[in-house]
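Below is one structure, written out as C-alpha cells, with a few remarks after it.
The other protein chains are all here in position, but one chain of the complex has been omitted.
Chain IDs A and B follow the sequence of writing; residue 1 opens each chain.
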Amino acid sequence: MNTKQQPASGDALAAAPSDRQSAAVRTAAEPLLRVKDLVVEFPTRAGTLRALDKISFDIAPGEVLGVVGESGAGKSLTGAAIIGLLEPPGRIAGGEIVLEGQRIDNLDHEAMRHIRGRRIGAIFQDPLTSLNPLYSIGRQLIETIRTHLPMSEKAARARAIALLQDTGIPAAEQRIDHYPHQFSGGMRQRVVIALALAAEPKLIVADEPTTALDVSIQAQIIALLKKVCKDRGAAVMLITHDMGVIAETCDRVAVMYAGRIAEIGPVHEVINHPAHPYSAGLMAAIPDITIDRENLHQIDGAMPRLNAIPPGCAFNPRCERSMDRCGRERPELLSAGPTRAACWLHAAEAAT
Amino acid sequence: MRRLQRIWNSDVGYSFRTSPVAMGAALVAFLCVFFAVFAGWVAPHSPFDLATLDLADARLPPAWIAEGSAKFVLGTDDQGRDILSALMYGARISLAVGFASVILSVIIGVAFGLLAGFLGGWVDAALMRLCDVMLSFPAILVALLIAGVGRAVFPNAPDNLALGVLIVSITLTGWVQYARTVRGSTMVERNKEYVQAARVTGVTSLRIMRRHVLPNVMGPVLVLATIQVATAIITEATLSFLGVGAPPTSPSLGTLIRIGNDYLFSGEWWITIFPGLMLIVIALSVNLLGDWLRDALNPRLR
Partner (left out) sequence: MALVQADDLAMSFDVSAPWLNRVIERTPRLLLHAVDGVSFEIEKGKTLALVGESGCGKSTVARLLVGLYEPTRGGFQFDGANAHATYQSAAGLQLRRRIQMIFQDPYASLNPRWVVEDIIGEPLTEHGLITDKATLRTRVEELLESVGLAAQDRIKYPHQFSGGQRQRISIARALATQPEFLVCDEPTSALDVSVQAQVLNIMKDLQRRLGLTYLFISHNLAVVRHVSDQVGVMYLGRLVELADKQELFANPRHPYTRMLLDAIPKMHDTGRARTPVQGEVPNPLSPPTGCAFHPRCPHANARCHDERPKMKMIAGVRIACHAAEENRI
C-alpha cells in the first residue's frame, strides 16, 4: 500500500514537512510518468496554434494527480497526448513524455498500441460511446485482456468476471454476457473502469469520468475509482473541471490555464491557500454548498483564445496583482511554499 | 461587396481557392453558361434562322479535317446548320430547362419538407407517403406519360409549352429528395432551444418555419440542387433523345444528339459527337462543383 504518497486525511496542513518532502523526493527519484516541456501544436490555415505550451509535471507510482481547468485550458489535450490519441492535425511539437523511464511520445503506432491498455489505461467521459454496442461486455473485456496478457480464453473470462465483481457489478457471472445497452449509465461507467484496469496498467488517464453522471452516481464512481486504483497500486491522472471531485479524490492537483500549468501542489494547499492569482480567483468563484455568499467572486474577462495569448504570463490582463514583468516574461513554475506557481509574485520566495 | 469578401475569406472560400478541381469546374461551368446565355451575340451563325441556311453547306466536316471550312469550325449538319452555333443554342435550352426544373423542385420540396418536419403527425405521414409514391415512378416514365398526355391535349402546342411540359415532368420526381432532406434537418432544428425560445415568445409556427428554421436547413439543399442541375440536364437530354422533349425547331443538346444519331454510321460523326461532348462537359463540371460544395460544407471535414 502506498500510504506514504497520500497525505493523511484532514491533516494535510499539519503533516510533517518531511512527509511531503519525502513524497517529493520519491516522485523526483522514480516518477511513474514524467512530462517535460510538452508542446502540442495545431497547424491551421491562420498559422500554428500552440495548444499546450511547455507543460511539465510528474506522477508518482500510485498517486492520484488531478488536472483541473476551464474549457480551452488544454487538460483533455494533455491526457490525449499522453495516451497517444491526439487528433490530427494536432501533434506533439516538443518536449518529452517518459513512462517508467521509457520515452513514449516518439513511438510509432504499433509500439504505442502495446503501451495503451497494458501500461496506460483510459477512461473517457461518455460511457455510452466508450463501449461498442455490438459486442457483449464480456467479449470486449476478454479481448482487451488477451491482447495484452498471455492467457487462455477461460482464464481471461474468469479474470473478467473478477474485474466486474471488483467494480461492483452485481451478478457478474450472468451480466458478463450482456450488452452495453442493458446497463444503466452508472453501471456502464463501472464496466469502462473494469476495461481500463483489465491489463493491470500502472497509469490510468481518466478524462471527466463522472461529468455525464447523476450526482449520486458520481459519488459511487469516484469512490470506486479510488478504491480499485489504490488496491492495484495504479496511479491516476484525473482530468476534470469539478473541484469538488478533485478535493475528494486527488493527492495533488495541477491547475491549467491557456495551455500552461498555473499552479501545482498538494490538493488541500491549492484549494485552501492558492498561490497563483488564477487559482485563487477560481476557488473563490466556485459556489460552496457549505456557506452563503451574497455575490460570487468573479474573474473579469475570459480565457484567451489560442491565437490571442498575451505575451508573458497568459493570465496577466485579467490579474489584479499583475506587475510590469508579468507582461514581458513568462514565469516558470516557482516554489511558493507547499505548492509551485507560475507567478512572478513568488520570485522573491524562489530566490531565498 | 463586404459580404462577398466575407465569403471569399471564409472556410468555404478557402476550400474553393485551394481546390484546383473546384476552380476548374467553376470556370468551365461559367463558360458554358456564358456561351449559352449570350449565344445570340457570340455564336458565329444563327443556325435556326432559315433564311441564312444554305443546303450547299450541308454535312461539312470540322475545320481541321480535309473538306472542312474555317467558316464552320465544328462542321455542319444535314441542313447546313453550323454545329458550333447549334451547340450554343442547344446548351441554352438544356441549361434553361435544367435550372428551371431544379428551382421549381427546390421550392416545392423545401416547402413540403418544412411542413412535414415541423408539424409532424398526420401531415408528416401523408407527405412522406406521397414522397414514397413519387419515388416509385421512374422519372423518364413520368415524363413520357405527361408528354404523351400533353400532346394529346394540346396537339398543336407551341414550342414554349413543350418546354414547359418538359420542366414539369422533371420537377414532378425531382422534388422528393429535397423534401426528405429538409424534413430530417427540420426535425433536428425543431428541438433546438432557439426554436423553443421563439415559441415561448409566442411566434406562430409558420413564422418560425420561415424565419428561423429555413435559413438553417438550406445548406444540404444547395449541394443537392447543384448536383441535380446536372441530372436534370441529362434527363432532359434523354427525353429529347427519345423524342418527347425539346422539339427540333428549338433543339436542346439531346435533340441535337438524336438528329445526329442518324448520320453516325454514314461517317458524319461530328453531328452527334459534339453535342454529346458538350453535354458531358456541362454535366461533369456541375457535378464536380456539387461534390466540392458538399465536402466544403460538411462540418466534420473542416
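By our rule, a contact is a pair of C-beta atoms (placed from the backbone, for glycine too) under 8 Å apart; a residue touches a chain by one contact, two chains touch by 3 or more.
Keep in mind that what you see is a predicted model, and the values were worked out from it rather than measured.
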Contacting the left-out chain in the complete assembly, out of A:Asp177, A:Asp231 or A:Asp288: A:Asp288
Omitted-chain contact residue, chosen from B:Gly24, B:Gly40 or B:Pro215: B:Pro215
Positions on chain B contacted by the hidden chain, ascending: 192-194, 196-203, 212, 215-216
Positions on chain A contacted by the hidden chain, ascending: 9-12, 70-71, 184-187, 214-220, 222-223, 241-245, 247-249, 268, 271-272, 281-283, 285-290, 292-293, 295-300, 302-303
